[in-house]
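To keep things clear, I will list the structure first and then write my remarks on it.
What follows is part of the complex, with its chains left where they were.
Just so it is clear, A and B label the chains in written order, and each chain counts residues from 1 on its own.
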Amino acid sequence: MANSKYEYVKSFEQPDVLLPNTWIVVRIDGRGFHKLSDRYGFIKPNDRRALDLMNAAAVEVMKELPDLCIAYGVSDEYSFVFHPSCQLFERRSAKLVTTIVSTFTAHYIYQWGTYFPSTPLQPPYLPSFDGRAVLYPTTRILRDYMSWRQVDCHINNLYNTTFWTMVQQGGMSNTDAERELQGTVSSDKNEILFKRFGINYNNEDEIFKKGSVVYRQYQLEDPKLESKSKHGDDDEAPVDESKTSKSQQDKLRKLRRKAQVVVDHVDIIKDEFWERRPWILSGKPGKLPEA
Amino acid sequence: MANSKYEYVKSFEQPDVLLPNTWIVVRIDGRGFHKLSDRYGFIKPNDRRALDLMNAAAVEVMKELPDLCIAYGVSDEYSFVFHPSCQLFERRSAKLVTTIVSTFTAHYIYQWGTYFPSTPLQPPYLPSFDGRAVLYPTTRILRDYMSWRQVDCHINNLYNTTFWTMVQQGGMSNTDAERELQGTVSSDKNEILFKRFGINYNNEDEIFKKGSVVYRQYQLEDPKLESKSKHGDDDEAPVDESKTSKSQQDKLRKLRRKAQVVVDHVDIIKDEFWERRPWILSGKPGKLPEA
């Protein structure tokens, strides 16, 4: 029995190759995590276990896909970044996005018990994630995207910290706290925290204030030496690398697998982070740290 | 600190809404399952535990998304079908695909221990799945797609059954078995099985020969009454339903949640399956079976 009679249906599959030489960001988000965080008793405003579990899953995704150059996570979302020169899966959008979403989900579910030992998963209410790919044509815009997420982390965390302190320590109702915070700016919230509750927001955990940055660790470079060549990368490097052969790409992947994947809670808006870790934006592996 | 400075990056997100009034098939595939089936000692040519786990995960996806009207699974792949009238997630492709992939993965990982009690998962080698959406503009073509997958199931299973019987029972090397089977047609393989090993392929398990069909169960209809109205669905029903209000859609979802999701191993190429279960192609819930 041949299958040729029905095989014409394959012609309905349409290509979804992403524009070459552009940054690819795959952002995933927890599905219905508001409800889910209630069900599993996540601590407000930040549950360290939940964030550590997100980071553990993200680290596994980074290890599984050496083509990824950096990831940034906050709350129940994570952004994974492929370099413009990335050729993985011929840059097919659905393949890239679903591979990340599925790998992340698998590790999140598998490691749940490690981070929530006394709160078993309750099927059918399992955590899951959706995701999508977005293209950014230049390094400047990619960095603005990363800054956008980190500023968002700060804004949300300051709000949530203040709100939940007013509720939990101040005994206010959710509605009252919400109403009082409406229209306030950062300095207002800092003042509420400090004056009423003696809390200095600056002393809050960095993971809450900055989110989590995941990348491969090489020897840090001296920012001064680096700074003069920081521009022009867009125009030169990606093109060269997009022409790299399959075997060269495999070699690069092997090199990247040797690097340790680390989780950091640092500023990624200013230049310093990027200048000291030029391998992230260049797409070229750095020097492994000496033992 | 306002975020407006960076918010322009949102303008790079591009819409991916699927053409209205067309069938949406989301097909997911196990990533690297050839290697994975070796690692976890899947039985050749078919591991009933692995298929049951696939089906269990698919059932949960069907329950989670009442907009799905049918799913078909074979080996490490599963096709999930949304009706042309589906408005879920405004028909955004990435959202539909990643939701299915992630929900499926979550349940697959979570239920692994139930189906493989003595073979624990070995991180980082966790099962994962990729996926994509394909559009089919008419019911005829959707049915041809389903037929394509089931014919493929048959072709592969007959080959694999013969191959592994030659190797496992006949003591042949993989290479020798492969060489002998090259160029053979179905009747040749049936004969090898029967004459050499006394195996009647027709007696093999239906789940292996037919794959697995997952759908909501209502009262079966008399095919004769149904047959005369089987055409014209494409032209009428979807349009009507695409205009259904949000509240009507929610009502439909509730109705669908009441139906039992069943797993069947039957022919879906001939008309009978579809004529007796008109709710699958019409997108309108049937009558719940009486208690």
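Before moving on, here are some points about what is shown:
Here is the rule we use: a contact is a pair of C-beta atoms (placed from the backbone, for glycine too) under 8 Å apart; a residue touches a chain by one contact, two chains touch by 3 or more.
Computed from a prediction, not measured in an experiment: that's the story for all the values here.
This homomeric assembly is drawn with 2 chains in place; in total, the structure file defines 4 copies of the chain.
Keep in mind that, in the parts below, only the chains that are shown with their structure count from here on.
Chain B has its Cα centroid 31 Å from the Cα centroid of chain A.
Remark: chain B residues 1, 3, 5-10, 12-14, 16, 28, 31, 60, 63-64, 93-95, 97-99, 101-103, 105-111, 121, 123-124, 126-136, 141, 144-145, 147-148, 151-152, 154-155, 186 touch chain A in the complex.
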